[in-house]
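Starting off with a structure, shown below.
A single protein chain has been omitted; all remaining protein chains appear in their positions.
So, subunit A:
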């Protein structure tokens, strides 16, 4: 296989990629900003290159700095991890132009799935149902309002090029539509594109996504689904596989859709197709709609690894080096149940306020059979305001969902931190809650649970 591998990321994902490189006998090179010179991910790799000052745009988001580090270190492959440059088509092209193998899909696939409307157009062509809505060329307020009426209120207005919640508005009734459209347009203008789409709002929704894997020889497989409905501020905190209520027939149907989309854009490597499911009724194929595709490894990929027994980073590396996937779809049925919790430096009691600072003490449970820990920080490390609050991921695997939830809750009981606040005790209570044990909670559940605790 090709090597060495430059890991263009930090924290737990950089440590996790380095571990697989080591197991495969590939040399790994970490990159670090000035804030991360002593970080755990630097120690996890065989070598490390400084890429610039602490602000991400000057380091982890700087294409020239990353490419220069690759040149200096003699890297032949670049793994972007998640976040940062992982879904940046220009970065993928720049790596190729510099003679490096970008571990990810072709730039054309990143672009094809890069915008909300572009992705919906791909879905239409592939015959995959997207959330009902309008994303046409006639952008007059009259036409958009008429389309909203046709879809039925409540609706969401979303900028074609939006992100992070900007250029997005929920509209309850026709009377509020013109003002909401104007406000969303003003925000979207900052992205240089004020085109808007209108979508049906799924009031009570579950987030269900399908892991796909493709090689460069025409094989595209799916590795089952994950339920990522436990979120705060539209960010996931707990993920599991399989998803409660997804039977083999529905898994096969969602897998078929995900594979069709991956094929439609010439996908290669690991990717995730995200769906929204109506949570108001038992899951049904005709109440599940495509939203978008993430053209990279996901934070929550370990739950899929636990139930399939595959190392997704290993297969990313092998596929990037030109190997063919040796599996058949029938080999990939999930075994048991896996649940992941994201241990973050934040305070649930203060509405999940982040908690940067020095980790004075960090006690973690022992990893072992049925419990995996992907950590990015140790006692003594500093969590700076520059980067996200994820400290580690705890992943439990057991024959049944009940056992996996109990094992993960017990593992979270074993976490203790001083110097920063962490969400471990909160997540343990969530995992033991009646609603969570019953399964099928929606994307509002976690914030509601916190609010009820605070009351």
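Criterion: contacts are C-beta pairs under 8 Å (C-beta built on N, C-alpha and C of every residue); 3 or more make two chains touch, one makes a residue touch a chain; residues count from 1.
FYI, contacts and distances are computed from a predicted model.
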{"item": "Among \"FAD-dependent oxidoreductase\", \"Cbb3-type cytochrome oxidase assembly protein CcoS\", \"tRNA 2-thiouridine synthesizing protein D\" or \"Acetyl-CoA carboxylase biotin carboxyl carrier protein subunit\", UniProt-listed name of the chain not shown", "value": "\"Acetyl-CoA carboxylase biotin carboxyl carrier protein subunit\""}
{"item": "Option from A:3, A:266, A:336 or A:354 whose C-beta touches the chain left out", "value": "A:354"}
{"item": "Residue among A:134, A:387, A:426 or A:449 touching the omitted chain", "value": "A:387"}
{"item": "Contact partner of the left-out chain, one of A:156, A:246 or A:345", "value": "A:345"}
{"item": "Positions on subunit A contacted by the hidden chain, ascending", "value": "233, 345-346, 350, 353-357, 383, 385-389"}
